[in-house]
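Okay, handing you the structure first.
The full complex has more chains than appear here; those shown keep their coordinates.
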Amino acid sequence: MTDDAILFGGTANPALAEAVARELGISLAPCTVERFPDGELSVRLGRSVRRREVFVLQATAPPVNDHLMELLSFADACRRSAAARVIAVVPYFGYARADKREGRREPVTASLVAALMETAGISHVLTVDIHSAQMEGFFRIPMDTLSAVGLLCGALRGRLPEGTTVVSPDAGRVKTASEFAERLGLPLAVLNKHRESGTRTRVTHIVGDVRGRACLIVDDMISTGGTIVESAEALRGAGASGPIVVAATHGLLMGDACRRMAVHGVEEIVLTDSVPVRGAEGPRVRTVTLAPLLAEGIRRAAGEPGTS
Amino acid sequence: MTDDAILFGGTANPALAEAVARELGISLAPCTVERFPDGELSVRLGRSVRRREVFVLQATAPPVNDHLMELLSFADACRRSAAARVIAVVPYFGYARADKREGRREPVTASLVAALMETAGISHVLTVDIHSAQMEGFFRIPMDTLSAVGLLCGALRGRLPEGTTVVSPDAGRVKTASEFAERLGLPLAVLNKHRESGTRTRVTHIVGDVRGRACLIVDDMISTGGTIVESAEALRGAGASGPIVVAATHGLLMGDACRRMAVHGVEEIVLTDSVPVRGAEGPRVRTVTLAPLLAEGIRRAAGEPGTS
Amino acid sequence: MTDDAILFGGTANPALAEAVARELGISLAPCTVERFPDGELSVRLGRSVRRREVFVLQATAPPVNDHLMELLSFADACRRSAAARVIAVVPYFGYARADKREGRREPVTASLVAALMETAGISHVLTVDIHSAQMEGFFRIPMDTLSAVGLLCGALRGRLPEGTTVVSPDAGRVKTASEFAERLGLPLAVLNKHRESGTRTRVTHIVGDVRGRACLIVDDMISTGGTIVESAEALRGAGASGPIVVAATHGLLMGDACRRMAVHGVEEIVLTDSVPVRGAEGPRVRTVTLAPLLAEGIRRAAGEPGTS
């Protein structure tokens, strides 16, 4: 990595920021994020960013509004300090699912967040396995979406039970699940899910045979674990009898998500560290780090020679 | 309709513009669209639009670039003539499928078109059955998407063969197909389609039973008819034996689309007039007009009392 | 109030929103603010806002980032639903003190917040006793700052002990304190405060005589009560011997602010309801409502005849 680029790490995932810096062979630039008694944030950069490419690594993971505001504050500070460009590295992108209105009188919050980022002075966004590919169109600035499927498959390969089927929990994940199936050399099954409200869904069909099979359910993110629980139930109902493993890029694991998944027979969860994974009772949780992937993305975004 | 609002009709679909004006109880405002020998367009408004709400009805149907540029020219003319607001009524929205990049070095043309429309002075967009709901997030201005499903079902009800199944040609259309199925009281089947390139796809699974059934394939648009042909083949392969009917909001019917669909057993196509339907050899084509739907949308967009 | 304007109340201060609506003789428009398990917010408007003036009342009080994001979501929803204008009524404006950098590498968060509000679609801001008058210049849109000094003086008049002096806790509040002194017919004293860090200050001089006097310390806001405690100490040190009363527009009263002020001899605090006042052990807290003031501001912002 050239000396020219600067990497700050926000408070959402300091360990990952450190790991990315190590991958790049640089030190994280010093900065302080103060939180006043009334909850207001104050960011201060610890070194000059004038005319430099500045990367700010900050997942907008829960508490999403605080982490988003912190990222916007970093951007404003960098711009006012005359940074050449501010590239937000957002391993997990909050509000990404709020990408449409469908006739209701509500915001398109993902589009709003994109606009807020541009306003704050962010000039490029780098993220991982974003919920919908249309997200790029919400931005006028470049947005690069990296894929963690390769990393997750690396962690799964050779450790899955015999006779495993890759399961997409709904139609929207078929593309990703197909990639897992292809890379792992396994068959694919698809659950057809019907969203009944903001938080409730119902599985209506299963395409592909899961009878007597172990299942690897793949998803982009696990929030409360509801989708996984429901998928596991549907798979058991359809005769799946082997162990159930879950792979997802983003493991928010809100509340008692782990316990609920364990109750429904999930034995292992493989995640990345896009969000700091909280230890909890429940299934075995294994984590693969995004650090090399993000470091490579940062090198490319910096236009380093030899990258494409 | 109050006297205050003004409706211009572009050249993409003059008959529909006339019909909408009739529904609203107004006359189309006079305008001329000149096309110079070198292909440049020149729009001239035939009446004052100062401080008025101006609606411009123009589908961005093929030739898409000409029709888009004409719409942008109308908007520029209206803005420079001090219109209070310019509401584009776009029954068919070209480039709507170009809504993502997925890692390739290409434009997000749908997002680009949204930005061009805002730049030209359009302050609100009204469209029908847009390809993806995320489109609204590409705009910062209001975009209302009307649904023609009710109109199409009205035209189908009581005219479908006994034992018809509603068929979604791919996972992305399940939501729409479900609505048809529910309104018509018919069962649903879903084809799982895999896109192999920009223009080629392959059906991989069918969810739901179609053996011995007549089929109503529903889609948002028919361009070359490729999706329909491929679906019909898959349905026949799965034992569908009754007549095949197709319903779609937008019937571009490029080239020999009608002939190809006829060859593959499509007996009837039900479309709206979002795009002028070209007479052609092939299956029986029936058209329902969007005029009442658009007129109602215009009334609501104008904030008329009694609308919601 | 004309039927045309619509008032939504955010979750930061629902009681005040109700009171303002009553003053205006209208009902709050229905809306729902959902908070998903992962902390993401979802706003839905319960009625059409097309072509209407929409007022959204939301203090950006703690938790400031959540309340700010909620306000921005309301604005995005209103704009996408074709509101004519969105007027944010922000009784307490968070981050207002973050209005300068003074050479440090940090954001000007108050300016950033102004830009975010404009981006989200807010077209006018109405607030009360903002920390610095320069705030208006951070906006390109109109910002009206109402003064609660009259309301607070009304609540104080006739209830202060004999021989009370109005005290400005620092040079920045002299203008406000002078107004209290003039309205109440009392003498004025000014503490000269030196800010030693983000949260610590020190009183260095007292201008005016407080020996043997009761004191009314006035400020725009009370966060942790640190300024008040420090002022009370300085006043006692200078010989003030009567009761100490405090008047402020915004009473955040974070943590044990009330208890600390009581310990340092504050007997009564008079606040507005710009932020819901939390009951707590400590001095007597009296609250005057901003409802009539905000209602009048809303009527004026709506351009109602008879207002100026």
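Labels for the chains are A, B and C, by order of writing; each one numbers its residues from 1.
By definition in this document, a residue touches a chain if its C-beta (ideal position, glycine included) is under 8 Å from a C-beta of that chain, and two chains touch if they have at least 3 such contacts.
None of the values given here were measured: they were computed from a predicted structure.
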Hey, this file places 3 copies; any idea how many the whole complex holds? 6
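Keep in mind that, in the parts below, only the chains that are shown with their structure count from here on.
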Quick one: chain B and chain C, Cα centre-to-centre, how many Å? 50
What is the distance, in whole Å, between the centres of chain A and chain B, each centre taken as the mean of its C-alpha atoms? 34
Two or more partner chains touched - positions in chain C: 47-48, 80-81
Interfacial residue positions of chain A with respect to chain B in the complex: 99-103, 108, 110-111, 114-115, 132-138, 140, 145, 147, 171-172, 174, 178, 190, 192, 194, 205, 207-208
Can you name the residues of chain C that touch chain B in the complex? 47-48, 50-52, 79-82, 84, 121
Please name which positions on chain A make contact with chain C in the complex. 34, 36-49, 62-66, 68-69, 72-74, 76-77, 80-81, 94-95, 97-98, 101, 104-109, 111-112, 115-116, 118-120, 198-199, 223-224, 252, 254-255
